[in-house]
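Only a single protein chain was left out; the remaining protein chains are all shown in position.
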Amino acid sequence: MEVFVQQLINGLTLGSIYGLIAIGYTMVFGIIGMVNFAHGDVFMVSAFIALIAFLILTTWLGVGSVVLALLIVLIVSMLFTSIVGWTIERLAYRPLRGSFRLAPLISAIGMSIFLMNFVQVTQGPRNKPVPPMLSDVIVVMQEGSYQVTISYKQIIIIVVTSVMLACFWYVVQKTPLGRAQRACEQDRKMAALLGVNVDRTISLTFVMGAALAAVAGTMYLMYYGVVSFADGFVPGVKAFTAAVLGGIGSLPGAVLGGLLIGLIETLWSAYFSVEYKDVAAFSILAIVLIFMPQGILGKPEVEKV
Amino acid sequence: MRRWENEPILAVEHLTMRFGGLIAVNDLSFQAGRGDITAIIGPNGAGKTTVFNCVTGFYRPTEGRIALVHGDAATLKAHLGPVTAHDRGFARFADGAVFLLERLPDHLVARHARVARTFQNIRLFQGMTVLENLLVAQHNGLMHASNFTVGGLIGLPGFRKAEKAAVARAVHWLEKVNLVARADDPAGDLPYGDQRRLEIARAMCSDPVLLCLDEPAAGLNPRESAALNALLLSIRQETGTSILLIEHDMSVVMEISDHVVVLDYGVKIADGSPEEIKNDPKVIAAYLGVEDEAEVEKIVEEVGLD
């Protein structure tokens, strides 16, 4: 029972990170019907930007307060990652919009390979560790010698994720930008005819996806304390799984899917085997797509004859 | 002579199709006669295409039975009950075969029951030539002749002969629709009217007993429309294929059909010969969108129908 509760806490933390990345996949898929294969690498890039910002703050500027440093790191990482996300869309996807379906996917795969190797070339192939921070824990439950704990960083991750999701939800539901996004999702041509700036809306969708990925990247760096250039692929695929599981195109679905994938992964690792935890995630992806392709919160597709 | 009552090829009974809460077709029953041209008409959204999709196996109806018979009325009468009771999609007998189309997946409806169809928004293989389109329609026969690819791969003569025959059949239908000259052009390059006729030729290449045409005259000019009428009549005359068609163009319907079924809001409101339909006040009401029969009478007088 205690092990389960502990894994629940760990799973929710991990799931928050996946959920944040998954939103980027689901939004882009919703609006232009494309799997943004490079999104996992955008997440990885954001973790690197966070790493560099953190190092500048702590070693050069001597910022003492970890919380303050993290706040600045988060903002810096969101800002620069947004620029990266915008640039990718502008250079690699926009010229291919309305083109053949395979072209943007191949372009995205190319972009993913490029980003990964760009970071490898500029930052070197080694793992980048940062000193552990905020590792103090609160004991939630105690049973004999086994303590169920929640660490400060887990609390921060869950809180920051919730705040970010609330802001994001507000933007999508209550602002003109969100309305334009939903209009483009329904019918891009019609939205354009009614005066929605489609290019700008799509660009901003990428920017929002990248910004949320940056939140995830910063949290990931803080949580694991290490990042490498190859860290985009697997979390990327898992986040995509989360998006599909929740129902692609559905924003609450992406978060729900992320939490579920995080839980499944930690529980699987705890009770079965750590080696096969990725197999579990990939199998869920396959099973969900085969048996319920509309996901948990998605809309079923009716075949048009 | 009411062939659809005495000599049906298709018997639709209590067909209901629901999409979530929406009832597209409600308890529809009708029959189509062997060798008849049967038209299904009705206002937009009446459920005509849904009926088509149920008949051709693309949709699985919520309720109801759709029976198709190879053979005569006696075959249907003798075997329909047992086949239904046996939970089978179809059964062949000495005197023909009975198919329950609601139980068969789409490709088996086409393959075994020999029901061919066209689509409202033309579905040709655009990047393939006209001839290739017609050969794909003969896939199952050719597949057999190529010993499921093995014989074809090593170049057995049986396959080459079969392919020649398939090309000959394709050319025959191209002549019928007047497209031989364009046999080697990609289907997507043809003008709209030609694409419509090609789709019919392609359906005919699969050697159907029932040909379902979803708005074949849509978008055609009067001359093309007249040619289409002639084509459908000659198909019926030459091959004996029964035709089921959805149509908006009343001139087509009245001119060539033997039997008309009228749907409105998923319900059958009339069923009979074109003459009967023309004079049915309910039909007129449905088309003009009025409720009251007395009002219909008035409008009919004003418009000068009848």
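Letters A and B name the chains as they come in the text, with residue numbers starting at 1 for each one.
Assume a contact is a pair of C-beta atoms (placed from the backbone, for glycine too) under 8 Å apart; a residue touches a chain by one contact, two chains touch by 3 or more.
Note that contacts and distances are computed from a predicted model.
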{"item": "Absent chain [UniProt protein name; select from \"DNA repair nucleotidyltransferase\", \"PNPLA domain-containing protein\", \"Electron transfer flavoprotein subunit beta\" or \"High-affinity branched-chain amino acid ABC transporter permease LivM\"]", "value": "\"High-affinity branched-chain amino acid ABC transporter permease LivM\""}
{"item": "Option from A:3, A:75, A:121 or A:190 whose C-beta touches the chain left out", "value": "A:121"}
{"item": "Absent-chain contact - pick from B:23, B:91, B:143 or B:254", "value": "B:143"}
{"item": "Touching the absent chain when the full complex is considered, from A:34, A:196, A:245 or A:297", "value": "A:34"}
{"item": "Sole contact to the chain not displayed, among B:60, B:86 or B:123", "value": "B:123"}
{"item": "Where the missing chain touches subunit A, by residue", "value": "29, 33-35, 45, 48-49, 51-53, 55-56, 59-60, 80, 83-84, 86-87, 91-92, 95-96, 99-107, 109-124, 126, 128-131, 233, 237, 240-241, 244, 275-276, 278-279, 282-283, 285-286, 289-290, 293, 303, 305"}
{"item": "Missing-chain contacts mapped onto subunit B", "value": "56, 58, 106-108, 110-111, 116-117, 119, 123-129, 131-132, 135-137, 139-140, 142-143, 146, 148-149, 152-153, 159, 163, 167, 171, 180, 183-186, 188-189, 202-203, 206"}
